[in-house]
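A single protein chain has been omitted; all remaining protein chains appear in their positions.
Right after this comes subunit A.
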Amino acid sequence: MSFPKYESSRLATQPATLDPAEYNVSPEARKAQAERLAIRSRLKREYLLHYNDPSRQGLIEDPALIRWTYARSANIYPNFRPTPKTSLLGALFGFGPLFFWFYVFKTDRDKKEKLIQEGKLDRTLSISY
């Protein structure tokens, strides 16, 4: 029996030793991999030092998380620059829906008002208004 060649799924990658591309990596790529590994292990060492520190009270400060929350909440406007694209997007999605809903509700209510003026709308049992 011959099975089809194993293909890894998109989210579950193969281990590096089974990937044929691993064996032809250039020295620069190897150096980059080593640098990234050094950064990762330094961060992990710092985390473990904080984690196992018996005099630690409270949470471990992650500067990346602090920067991320700051960027998400308090640092948006200083990095905003009005360009044609942002102005168009702002007008379209900011004011557009308001005008759209204004049009929808005005026509609906005017239609209803016309029916009421003509006496055609049956409001005899309407108590919850």
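Following the convention adopted for this analysis, contacts are C-beta pairs under 8 Å (C-beta built on N, C-alpha and C of every residue); 3 or more make two chains touch, one makes a residue touch a chain; residues count from 1.
The rule we apply is simple: contacts and distances are computed from a predicted model.
Engineer: For the chain that's not shown, choose its UniProt protein name out of "Potassium channel subfamily K member 2 isoform X3", "pantothenate kinase", "Auxin-responsive protein" or "NADH-ubiquinone oxidoreductase chain 4".
Structural biologist: "NADH-ubiquinone oxidoreductase chain 4"
Engineer: Of the residues A:E22, A:E35 or A:D108, which one touches the chain left out of the display?
Structural biologist: Only one of A:E22, A:E35 or A:D108 touches the chain omitted from view, namely A:D108.
Engineer: Among A:S2, A:N24 or A:S73, exactly one should touch the missing chain; which is it?
Structural biologist: In the full complex, the listed residue that touches the missing chain is A:S73.
Engineer: What residue numbers in subunit A mark contact with the hidden partner chain?
Structural biologist: 51, 56-60, 65, 68-69, 72-74, 97-98, 101-102, 104-106, 108-109, 112, 126, 128-129
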